[in-house]
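One structure, as structure tokens, below. Some questions next.
Note that one protein chain of the assembly has been removed; the remaining protein chains are unaltered in position.
As written, the chain order gives the labels A, B and C, with residue 1 at the start of each chain.
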Amino acid sequence: MALTREQMAMRVARELEDGFYVNLGIGIPTLVANYVPEGIDVMLQSENGLLGMGRFPTEAEVDADMINAGKQTVTARPGAAIFDSAESFAMIRGGHVDLTVLGAFEVDQNGNIASWMVPGKLIKGMGGAMDLVAGAENIICTMTHASKHGESKLLESCNLPLTGAGCINRVLTDLAYLEIHDGAFHLKERAPGVSVEEIVEKTAGKLVVPDHVPEMTFE
Amino acid sequence: MALTREQMAMRVARELEDGFYVNLGIGIPTLVANYVPEGIDVMLQSENGLLGMGRFPTEAEVDADMINAGKQTVTARPGAAIFDSAESFAMIRGGHVDLTVLGAFEVDQNGNIASWMVPGKLIKGMGGAMDLVAGAENIICTMTHASKHGESKLLESCNLPLTGAGCINRVLTDLAYLEIHDGAFHLKERAPGVSVEEIVEKTAGKLVVPDHVPEMTFE
Amino acid sequence: MAGFDKRVNSYEEAMAGIESGMTVVAGGFGLCGIPENLIAEIKRLGAKDLTVISNNCGVDGFGLGILLEDKQIRRIYASYVGENAMFEQQMLNDEIEVILTPQGTLAEKMRAGGAGIPAFYTATGYGTPIGDGKEVREFNGRHYILEEAFHADFAIVKGWKADRYGNVIYRDTAQNFNPLAATCGKITVVEVEEIVEPGELKPDQIHTPGIYVDRIIQGSFEKRIEKRTVREG
Partner (left out) sequence: MAGFDKRVNSYEEAMAGIESGMTVVAGGFGLCGIPENLIAEIKRLGAKDLTVISNNCGVDGFGLGILLEDKQIRRIYASYVGENAMFEQQMLNDEIEVILTPQGTLAEKMRAGGAGIPAFYTATGYGTPIGDGKEVREFNGRHYILEEAFHADFAIVKGWKADRYGNVIYRDTAQNFNPLAATCGKITVVEVEEIVEPGELKPDQIHTPGIYVDRIIQGSFEKRIEKRTVREG
């Protein structure tokens, strides 16, 4: 069975380490915050200028001056820092964020990512995504493995205009967890009940499959 | 009579305008602060990160954390701002300082300035001088017109290594006030009792002398 | 003290000198920390053919979105412009030119403009359409593209508190692009919620030193919230 959005978030959350500064993109990445493992503390960076994003506010706490990069009202946790956009991207561009999680339309075997525009469709902009992928050493892409029509999104070479070149090293899809290096996807784990054959079939890029591919487990 | 250091400072101070942000170098430029004309308020920028430098502290006010670019203990005036060195030079480099006053060994008819090193002598460094001359639109050099041996310091072309190229447009010496443009010094005023002939003799660079050269007056 | 008293008494005075064809850089992220009254004044004054530099372009009927109603914006540099039906329409009709600029690059280009840095290298956008036509250079085995600084005729900024010298502090995430926009305008106008006496703001806690600021005005603000998201109290 393909992973649910929640399971994808749970799986990504296992990559968190105690003391990580983490930037979570919109969508599934945002859900990761709900599954931070016990005993681990991470600090969430929001690129509009907040390090140490807290919970959503109560009705009484809502403050128009306190939002996250998704423009949602949020709170700051004790020990948070707030700064301007140049400082925020200095952190990001300078490689100080330990882990970035973001969605993608396509990734390819060389670590290229396309996530911001589909030609012919209206282009709304890249926001901070290009800065994030160019700045982080450590990025996990979350995405569906293939389109609704079964077309692979893990490609030999991205078809869509890139968000960043050669910058993605890990991908979590609804079917598998993979690493990217040496010009290939390396299959590391598969979703519960998903066969290696299905993954092979739905991966258009070069895929390296080890003898044993462990199945993810969820409680 | 050549101007005294105090008279040089007084003359420079007449170039101040109400609301000017001003950076004063070490030496005679520092004295300018003592002669700010009545009814005019200027804000002194100190490049170590202080905008709105105040008076020297009393014995009781002395604070090791509050110094100026000359490393002297100072105070901040009400409404001062304090910031880091990158911000301080962003202001300077970005052309936000209205007037910079600094000393020089030599200037030339093309607005080049040499003020930081004499080959063969020990080089102590340029501090912020290169940033200041490259950043300000409006610089006044204060200097003696000639060396003790009578050698002109207002040259056709600087002999010493430059601090900045083509950046000086006004010079106040102990003998004269001059502007620099179009590849020449333009004599604007002379010190009380100093003859045009003496200035001509002591200026090695191209000098444009108008028919009438007013004499400076000091109360 | 007149020389450093930057207060103006009306929004008309605050935006005096804005003309058609000018470039305006604006602070704000989404609808957070936007100079909403200064924008409204630009609408009222009717300057057209503007080039706007701002992370977003407001929403229909609020923020920079209101400048679309009379087609006052000819060109915009922004990282994300997708909250606005009128904007989409004008973009599709080619009535507005959009130069999409990565958010961090946008911020850094504003800072560079204020700081006298004409250009800088960044990895952001290398290998993407954003890098097309830009110089590429390698440093330590990595590729970077050259980005040039922004300069604007007017900077419009929303602060929290300011003194009359133009020293400004921002509140929480309403800071965002505001201090950067403040540095790169020929004329920088800041509207704030409160004007305090010089000395009330602690010198080492000021976000925007007054040297960047030309005009200060105290206003009242709607502070519209784009995505009110709450948890159970």
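Observations, loosely collected:
We adopt the following convention: a contact is a pair of C-beta atoms (placed from the backbone, for glycine too) under 8 Å apart; a residue touches a chain by one contact, two chains touch by 3 or more.
Quick caveat, the model's predicted, so the values are computed rather than measured.
Taking every chain of the complex into account, the chain not shown here touches A, B, C.
In the complete complex, the hidden chain is touched by one of C:F4, C:F29, C:F62 or C:Y121, namely C:Y121.
Interface note: of B:V74, B:L102, B:I199 or B:M216, the residue touching the hidden chain in the full complex is B:V74. In the full complex, chain A touches the omitted chain through residues 17-21, 40-43, 45, 50-52, 76, 78-83, 86-87, 89-97, 135.
Although one chain is not displayed, chain C still touches it through residues 108, 112, 115-123, 137, 139-140, 142, 144, 148, 169-172, 175, 203-205. In the full complex, chain B makes contact with the omitted chain through residues 46-50, 55-68, 70-74, 76, 82-86, 88-89, 92-93, 112, 117, 122-131, 134-135, 161-166.
Here is the rule we go by: only the chains that are shown with their structure count from here on.
Counting C-beta pairs in contact, the pair that comes out ahead of the other among B-C and A-C is A-C.
Relative to chain A, the chain whose mean Cα position lies farthest away is B.
As a whole-number value, the distance joining the C-alpha centres of chain A and chain B reads 55 Å. Distance between chain centres (mean CA atoms), chain B to chain C: 35 Å.
Chain A and chain C have Cα centroids lying 29 Å from one another. Shared interface positions of chain A, defined as residues touching 2 or more other chains, are absent. Shared contact sites, meaning residues of chain C that touch two or more other chains, fall at 111.
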